[in-house]
Every structure is written in C-alpha cells, then in structure tokens.
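Note that one protein chain of the assembly has been removed; the remaining protein chains are unaltered in position.
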Amino acid sequence: MGWVWARLKLRTTCDWKGVWGRVKPRTPCWSGENHELMRHYGSLPLGQVYANIWFAVKSFVDEVAAVPGGEHIRNCIQCGVCTGTCPAASEMEYPPRKIIALIRAGMRHEVLSSPSMWHCVSCYLCTVRCPRDIKPTEIAHALECLAIRQGFRVQGTRTPAMYRSFVDSVQRNGRVHEFGMMLKFYLTTNPLAALKITKVGLQLLLHKRMPLLPKKVKGREDLSRIIQRFRAVRSSA
Amino acid sequence: MKSYSYYPGCSSEATATGLDLSAKAIAKPLDMELIELEGWTCCGSTPYSSLDRLEAVVLAARNLALAEKTGLDLVTPCSSCFITLYGANLQLKENPQLMRQVGEALAVANLEYRGNVRVRHLTEALVIDVTPEEIASKIQDGLNGLKVAPYYGCQLVRPDYGFDDPESPQSLDSLVTSLGGEAVPYPLKNRCCGGSLIISEESLALGLIRKLLDNATENGAQCITTPCPLCQINLDAYQSRVNSKFKTSFNLPVLFVTQLIGLALGIDGKSLGLDKNIVSPGPVLEHVSRVKQEVKSGA
Partner (left out) sequence: MEPRIGVYVCHCGSNIAGTVDTAEVTRFAQGLDGVVVARDYKFMCSDPGQELIKNDIRDLDLNRVVVASCSPTMHEPTFRRACQEAGMNPYLFEMANIREHVSWVTEDREQATEKAKSLVGAAAARVYYHQPLETREVAVNPNTLVVGGGIAGIQAALKVADSGQKVYLVEKDPSIGGHMAQLDKTFPTLDCSACILTPKMTLVGSHPYIELMTYSEVVEVAGFVGNFKAKIRKKARYVDEDKCTGCGVCQTKCPWKADSEFELGLSQRKAIYTPFAQAVPNTPVIDKEHCAYFLKGTCRACEKFCEAGAIDFEQADQFVEIEIGNIIVTTGYASFDPTPIAQYGYGRLDNVISGLEFERICNSAGPTEGEIFLKDGSHPESVAIIHCVGSRDEKYHEYCSRVCCMYSMKFAHLIKEHTDAQVYELYIDVRSFGKGYEEFYNRVLSEGTVFIRGRPAEVTDVAETPEEKGKLIVQFEDTLAGLQRRLPVDMVVLSCALEPQPDTDVVARLFNISRSADGFFLERHPKLDPVATMSDGIFVAGCCQGPKDIPDTVAQASAAAAEVLAVISKGTIEIEAATAVVDERICSGCQFCKMVCPASAISFDEEKVVCRVNEALCKGCGACVGVCPSDAISLSHFTNEQIVAQMEGMLAEPVGKPT
C-alpha cells in the first residue's frame, strides 16, 4: 500500500524536496533503488513523477523491454560478443553486455544515470554479431530515451548536450544547421573546448563547408505542426 | 533513364556539399535522374531518436510521405539518413498503431503515408541498378590503378539490408574496380569512425579514426573513398586533429565515392566539389591526369 499513500501525498503537496523526505521512510516495497530515483524528482513535472513511480513498481527489465528496441532483452545469454566487439567499450563503465546484466538486476538508477550508453557510436556491429538478436545498439538508444524521459542528469558525457543541440536545431530550422548546432553545443558545455577544434572549424569555413546562417526550409512550419500534433496524439493514447 | 526521388540530407547543405554536388554531377552520365524531394526536412537521425524514438519516426515519416507522392524510390547518398529512413519505414510498416498515430499527425499538414516507399542508398542504386559493369563501360580514362581504400563505415551495410554483407562488404570494392582503380585490401573497411560522437567524445572518435587511417596507409592506399558524409568529415577534416593528437603525419585524401566516379567519368574537379576537400585531393588528381596525359601522348 505504500505506493498508494505516496501518490496521495505527492498530489497534495508542491514542495518536491519535502515530498522526497516524506515518501522515503514509508516506501519499503520500493527498495533502495527507488529512493535513489526519487532524488531526481526536484525538477520534474508532476506527470513524470507519476510515471516514475509507476515504473518503480514495474520491474526495470519490463520497462526496457517495453521501449521500442528493447524487446529482446530477456533473451541475452551474456556471451559478451557485443562488448567484445564494441569500439567504444573502453570508454564505457558499463559496456553493452554488462548494462544488460544490470538492467536485469533491476539497477535502474545505476544504469540510467550512467554515461555509458551515450558513448555508443551506432556502428551496429554488436547488433549483427549478437547470437540472440538482442540489438544492443537499439537498447543503448532506448536507455538514452528512458534516461531523458525520466529526467536523469548524466555526468561524464557531453553526448546528451550534443544531441539536444541537434534536436533544437532541427526543431527550429526543419533541418540541422550544423554551425548553429556546434555553436550551441560548445556554449552549453565547455566553450573553451571549442578552441581545440578552431583549426578544423576554420578549414571547414574556408572550404565553404560551414555556412554561418541556416537556410529557410519550406517544410519548417509544417514539420513543427506535425510534431505538436503527434505529441498530443501520443499523450492522449 | 531511371528516375529517383532524391533526399540529400542536412549535411548536403554544409559539411557534405561535395557529396551532393558529385552525386548530381554523375547522375546524368550514368542515366539516373535524381529529383530532389521538394520541401524535405531532417530525417530524424540518431541524435533525435536517442532523445525520443517515436518522435524521430514522425520526422522520417514526413519525408516518406512526400516521397510516396512522387511514386519513385527514395534515394539518399547519406548513410545516416539511409538507416534512419529505412528503419523508420520498417517500424511504421510493422507497427500499425504507430502508423495510425503518425498518420494523424501528418494529417495536419495534409500529408499521409501508406508505407509504399522503398528507401535506398545511392550506393545500392549504383551497384544494383546501374551496375559496376555499366559504369565501367562509360569510363574512358579511368583511375588506372589508383590505389583506393574502400571505406564503407557502418550504416551503409548494417544492421543488414540484404544488398551487401555486413561483415565483409564488397559493393564499394566492385565500384572502385569498375572505375579502373585498385581496391586495396582494407580489413577495417566496415569499422566505425566515431560518427557524430566526434563532437561530444572527441578522443574516442579520434582513436577510431587513427586506426582507420593507419590501416589504409599500411595497405598502400593513395586515398580513401566513402559514401558517408560523417565518415568523410571525420577522416578528412579531423585528420589534422589525429596528427596532432597522436603525433602522426597522415596526409591521405578522402573522397566521396561519387567524386571518385566523377573523376573517372572525366568530370572536372570543381563540379564534383573536390575543392571542398580539406586534405588536398591533388595527388589523386595528378595520378588520374597523369594517366590521361599518358593515354593522350600514347595515342
């Protein structure tokens, strides 16, 4: 009954930090993992808080299996071909095989707050080599989506910021404006790091491969309307 | 002449102008008509689908819907756009519920998608529709033995589209050979260059790029060729970064495969966007034109 109680409490208060303080001692059935999760609620909208609580009750592996791309996760035999293959494994605290093991062990917080999947370069080598058709590449991206949706703030990788700049650029222009995207990325992460690639940037400019202004794209407005509509359709479903 | 609906991809307007130019330049001599998709927008590629998988599908669907109206195969020269459009197409066909939701969204712009588009990579069209034999027959001087490392990268052949082997692909090799070039053995030809992570995880990507350059050089390549805009910019524009990070001295031109075909067809460098390559393709041009000279003086 703990979680029903928590829902009521959450509904009647708007002090999120306070909620966390109150929910914690009364939610034994959620185990330690979920207390970790609650730490992130401070900045989340109410709907997401509910979503998270709902997911906390469901097992983590079910949750990943429900995301497109995560379907086959239960069939993994932990053979390690994916990690053995992965060109980014050395940068990952939890390379593909291990992350699957962690998901199945219910380590939601460890997984979703980890920078590991953000290092996936989408080479699909693991996917073609996996003997069980797990598609670890898709799992990596599914985890990224979950982490974003559940508001995890990930340390140790700048990929989410890069993806965010990309998506913002698309949503603003209809197409990616590469210069604008890079600019935003460096401004939001580490402007000084941009210095390292000034040479690359200059060369691209000189070779006319980096227009400074975005093109006006004909379908831009259409696209944003379509996206808006899709969001509405999806949330009502 | 076979017509295609042509999706250039966002990078065609910036980092991969050379790809777009050369693709358009070789189309005519190869009897292909590339009709640019009117009002195309971003395909919803990896960065987008990593943040929101379903919304990314909507982005692809808009382009698919536009393409469906033309009744032509949708061809893109960009490997990343290819995998995204191809994957979204598949997902829509397999998931009626998603198709319905996407349909509702498309309706606000008077679009609809029924799932009838065939998404293809330009390389596939070149290999399957035009065929290397046909290309060879149109080549005059050719590359005459230019040693080329055919670099496929990832998303042209993986996960698996059935047109080439994901582990030991051959299509680019056959194109290079048909141009009169020599496809050098290139064991890492289908390994990753780091893709867009060159921006966010530079050191990871630079390490991968270095291996690729190393392997091509070791096998005696005079240049690398690739169909993929991301691969091209990583190997080309970031070659100097590799050199400064690893104290190496690579100076290996990286040409789009369409540029290479254009060269062999005798199209001038400017129309192929060769002036936009960062590592100078001069030695390649020299090699090819030397051949031309020889042919001329011999005649």
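So that you can tell them apart, the chains are marked A and B in the order they are listed, and the count of residues begins at 1 in each.
By our rule, a contact is a pair of C-beta atoms (placed from the backbone, for glycine too) under 8 Å apart; a residue touches a chain by one contact, two chains touch by 3 or more.
Keep in mind it's a predicted model, so treat the numbers as computed, not measured.
If you put the hidden chain back, the residue from A:61, A:79, A:107 or A:183 that touches it is A:79. For the options A:98, A:177 or A:229, the residue in contact with the chain missing from this view is A:98. In the full complex, the hidden chain is touched by subunit B at residues 165, 167-168, 187-188, 211, 215.
The missing chain lies against subunit A, touching residues 77-86, 89-90, 95, 97-98, 125, 129, 131-133.
Heads up, the rule we're going with is that only the chains that are shown with their structure count from here on.
By the touch criterion given at the top, residues 67-69, 87-88, 91, 118-119, 121-125, 127-128, 135, 137, 141-142, 144-145, 148, 157-164, 166-167, 170, 174-179, 182, 185, 189, 196-197, 199-200, 203-204, 207-211, 215, 217-220, 222-223, 225-231, 233-234, 237 of subunit A touch subunit B in their complex.
Residues 10-11, 13-18, 38-42, 46-55, 58-59, 62, 66, 91, 95, 101-102, 104-109, 111, 154-155, 158-160, 166-167, 191-192, 194-197, 199-202, 204-205, 208, 233, 237-238, 240-241, 275-278 of subunit B are the ones that touch subunit A when the two sit in their complex.
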